[in-house]
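Have a look at the structure that comes next, please.
Missing here is one protein chain; the remaining ones are kept as they sit in the complex.
Letters are used for the chains, namely A and B, taken in the order the chains are written, and counting of residues starts over at 1 for each.
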Amino acid sequence: MTSAVLPSAPHRTGAPPDDLAAAAAAALAAVRERTPLVQCLTNEVTTNLVANALLALGASPAMAAVPGEAQELAGVAGAVLVNLGTPGPDQRACVAPTVAAAAGAGVPWVLDPVAVGVLSVRTRLAGALLAERPAVVRGNASEVRALAGHASGGRGVDALDGVDAAADAATAVAALTGGVVAVSGPVDLVTDGTRTVRLTVGDPLLTAITGAGCALGGLVATFAAVTDPFTAAVGASTALGVAAERAARDAHGPASFQVALVDELYRLTPDTLRAGVRDAAAVTA
Amino acid sequence: MTSAVLPSAPHRTGAPPDDLAAAAAAALAAVRERTPLVQCLTNEVTTNLVANALLALGASPAMAAVPGEAQELAGVAGAVLVNLGTPGPDQRACVAPTVAAAAGAGVPWVLDPVAVGVLSVRTRLAGALLAERPAVVRGNASEVRALAGHASGGRGVDALDGVDAAADAATAVAALTGGVVAVSGPVDLVTDGTRTVRLTVGDPLLTAITGAGCALGGLVATFAAVTDPFTAAVGASTALGVAAERAARDAHGPASFQVALVDELYRLTPDTLRAGVRDAAAVTA
Partner (left out) sequence: MTSAVLPSAPHRTGAPPDDLAAAAAAALAAVRERTPLVQCLTNEVTTNLVANALLALGASPAMAAVPGEAQELAGVAGAVLVNLGTPGPDQRACVAPTVAAAAGAGVPWVLDPVAVGVLSVRTRLAGALLAERPAVVRGNASEVRALAGHASGGRGVDALDGVDAAADAATAVAALTGGVVAVSGPVDLVTDGTRTVRLTVGDPLLTAITGAGCALGGLVATFAAVTDPFTAAVGASTALGVAAERAARDAHGPASFQVALVDELYRLTPDTLRAGVRDAAAVTA
């Protein structure tokens, strides 16, 4: 899908992505109907929020992270999340068999390369995991640039680089994995290396809580259990962004915002998500 | 205690269990007065919620889960909780000496067999632990059926089986341990193999958050520090259920429900709990 670039809205195409909006809405309806099992190897700092965000959207999250158990669910799950935020010995022992079980069963898996490029253990681990063809890689600009081998000024989970600075890196990573790359930031970018969508949705309070990015990784996995990876990344990014915009309305600060964010994920309807994608998305290449 | 079954309310006896209600209320008063130390080996996903739920009810929770420390508190605690939700190497190394320290000191301990029957490591561990005579086993129907060796369609912490499907299993597990079994669900069931109480209390939002079952396990342990195991299971189940009903009134979704749930546990009075048991409980055998 290519498109002309309009002068007054550099990244916006002439036609709204109605098909993408409809597909995202249908995916949310499918999540609510099927309650997909999502097996998560996640981040000890944010596990609780990720589990609650997935429950709120409609998934059945499992956080089985013990060697010998992690892979048992991966092969029968709807999707698998691998978040590298706290890659301790147990998690490292789980990652390879979990990803292998998912791959062997045709279960899509999502890689969230938290703080890759800054810390050494996870950077090596993430590099090796790219060869296992994650359906979606979800990171901030610094992380995606690091995955692609670009220099980065990142210092953990902050996104110091803008999403545009990561566009080439995202395309490069997508070419490497054959999958989709979702770059989070004030504007989100989703690409499969050919198609690229930018999403202008969300609220700055998402950066004032720990775990918004981790939750997004889990939401992408949830959507990936019921739809294609590109729609999954767009649907999840928009779902979180729309929920954030609604949550920010009455929030007194980041903690009340987080409570409202999960509530709004629970209250999100397919129709609202469809409208959200139509408002937020611009197909740019 | 046996009772006739009334035609119009199949599981309800003619007389409300005033003695049980009074005992539960007295136990809550004792918790508030004595602040029992409850040593918890718990689930990494939900540790924070369990600790806060126990503080709210009036306990002094300790989450000492390091080999060499876990058993130090078990022998001097009022009660011990062993939740198998994330049975990593450290927890597995702690479980046996912790349970042994509790048993040696006459401290009641509660087993929460999270996802037993679905995942292999914890299923083996739980089987071995039944021989250590937990004062209370608290699980959902799938988990209790798995403990009893029944086939189950469970897939983690979901309760796919209704509580009635687990009644025989609960009786079998109680016969094995000599203790009490509490089965959670839309209707809760508590049995010691002879006496059985069903409790109709709670709110569906309890299934929309992670950790409600884990919190209940901790609440059962808290009550078990000050009363007999049967009253403990009835009191804790009703306390959580009544708090849930109150929390659901103004909740906008699962996260605001969870905040209100802990607040309501904090605000729960012995009189409210007494009324809750009277309203919710039906002695059925």
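Simple rule for what comes next: contacts are C-beta pairs under 8 Å (C-beta built on N, C-alpha and C of every residue); 3 or more make two chains touch, one makes a residue touch a chain.
The structure presented is a predicted model; accordingly, all values stated were derived computationally and were not measured.
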**Per the touch definition above, residue among B:Leu37, B:Leu81 or B:Ala248 touching the missing chain** = B:Leu37
**Complete:** Answer key for A:Ala26, A:Leu119, A:Val187 or A:Ala275 versus the chain not shown reads A:Leu119
**Asked** Among A:Leu130, A:Val187, A:Ala208 or A:Ala275, which residue is in contact with the omitted chain in the full complex?
**Response** A:Ala208
**Complete:** Only one of B:Glu143, B:Asp188, B:Glu245 or B:Glu264 touches the unshown chain, namely B:Glu264
**Item:** Footprint left on chain A by the chain that the document does not show
**Value:** 44-46, 48-49, 86-89, 115, 118-122, 155-158, 208-211, 251-256, 258-259
**Request:** Spell out, residue by residue, where the missing chain touches chain B.
**Result:** 37, 44, 47-48, 51-52, 55-56, 60-66, 68-69, 72-73, 76, 90, 258-267
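As a convention for this text, only the chains that are shown with their structure count from here on.
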**Message:** Need the CA-centroid distance for the pair chain A / chain B, whole Å please.
**Reply:** 35
